[in-house]
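Omission of a single protein chain aside, the complex is shown with its protein chains in their original locations.
Entry: chain A
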Amino acid sequence: MGEEIKVIVFKLGQEEYGIEVDKVQTIERMMPITRVPKTFSFVKGVINLRGVVIPVIDLRGRFGLPEAEHSDQTRIIIVAANEMEVGFIVDSANDVIDLNSDSIDSPPDVVGGVKAKYLQGVARLSDERLLVMLNLSEVLNRSEIIQLESLEG
C-alpha cells in the first residue's frame, strides 16, 4: 500500500507540477530580487526572506523552457532540500492536494520539455489532469551546475 502524501501544486505554462509539502518552507509573492552578477542566467539573484539571504532561480530557465513575464500570479516557492534553501520562481501556485504514492507512475522521457531526470514521476489526478512530481535533489544538484559552468565558461 502506498502512503498518503500532501503535495503543493504549481504551474509552469500549462503543465502542473508537484512538490511534497514537507520540502516546501513557504510560498511568497514576488519581491525585489537583488541580481547576482556572473552566475547562470536562470539564477535571478537573492532575496531577503525575513533576515535570511536566499538564492532564487527561475524554474523555467532551470528546465530550459523560455522565460515568461512575471504576473501577479507569479510566486516564489522556498524549498529546502540537500541542506540548501532555494527559491523557485513559478507561474502560479495555488493548490495543495492529497495523493497516494501508488498513483505515481514513472515519468515519460520528456514532459513539457522537462528532462526525465528532474522528475520523480507522473500522478494521474483525473482523466485530463496529470501532475508531474519533481525530483528536488536532482533539480538542486550542484555538480550539474558546475558542469554547466564549465560549458558556459
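Keep in mind that, in the parts below, a contact is a pair of C-beta atoms (placed from the backbone, for glycine too) under 8 Å apart; a residue touches a chain by one contact, two chains touch by 3 or more; residues count from 1.
In the analysis below, contacts and distances are computed from a predicted model.
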In UniProt, out of "ABC transporter ATP-binding protein", "Na(+)-translocating NADH-quinone reductase subunit B", "Quinoprotein dehydrogenase-associated SoxYZ-like carrier" or "Chemotaxis protein CheA", the chain dropped from the view is recorded as "Chemotaxis protein CheA"
From the list A:I54, A:I89 or A:I104, pick the residue that touches the absent chain.
A:I54
Contacting the left-out chain: of A:V36, A:A68 or A:V96, that is A:V36
Touch with the missing chain holds, among A:E28, A:E85 or A:E138, for A:E85
Residues of chain A in contact with the chain that isn't shown?
32, 34-39, 43, 45-48, 51-55, 57, 83-86, 140, 142, 145-146, 149
